[in-house]
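Every protein chain of the complex appears in place save one, which is left out.
And now, subunit A:
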Amino acid sequence: MDSCPCIKNFLLLDSEGNRVAVKYYSDEWPTNSAKEAFEKALFSKTQKTNARTEAEIAMFENHIIVYKFVQDLHFFVVGAEGENELILVTVLQGFFDAVGLLLRGNVDKKEALENLDLILLCLDEIVDGGVILETDANAIAGKVASHSVDATAPLSEQTISQALATAREHLARSLLNCMYVPVPWLADDDAMGSSG
């Protein structure tokens, strides 16, 4: 018996049920058409519910689904029937909030597609092959945005740290591209230090 909590898949769909980003960890859906059928059925089942203030939950084809909507984006996390619902919702919340941080609060389909790389990295940081890696939104967003892995320093003040992270990213990119000069206020950052 494998008693480790397990995530079967993440779905990020738009307001018409089309994929923005999805990630399957379970082989219960072997083909793309099986996946699409599942997404479609799930979308139409949950579409009318109001999952905007609190995460909602449903049983669907022997899975537990937790989901949350914002603007024209629908976030889903799917787990096994016997899974602890509160663990699933913690993962969902981590995903949801991390995307919020990464998109600087402008969470909609357009922003998500424009920053698809961030969304995909975000999924990569939350779950690895079905096993939960991290559920803290700050830590996830921190890892994705700043490319640093120093999770022990939580980004307590979200807005500032986030602006900082983005600025740092842009700055680092442009600096790395032209002249490879170490940035003084990034000197304590391992990642930057080694590349600079």
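FYI, a contact is a pair of C-beta atoms (placed from the backbone, for glycine too) under 8 Å apart; a residue touches a chain by one contact, two chains touch by 3 or more; residues count from 1.
The rule we apply is simple: contacts and distances are computed from a predicted model.
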item: Options "Coatomer subunit gamma", "Pre-rRNA-processing protein RIX1 N-terminal domain-containing protein", "Guanine nucleotide exchange protein SMCR8" or "Beta-hexosaminidase": UniProt name of the undisplayed chain; value: "Coatomer subunit gamma"
item: Where the missing chain touches subunit A, by residue; value: 1-5, 16-19, 21-22, 32, 35-36, 39-40, 43-44, 49-50, 54-59, 66, 84-90, 109-110, 113-114, 116-117, 120-121, 124, 128-129, 131-135, 143, 147-152, 169, 172-173, 176-177, 190-191, 194-195
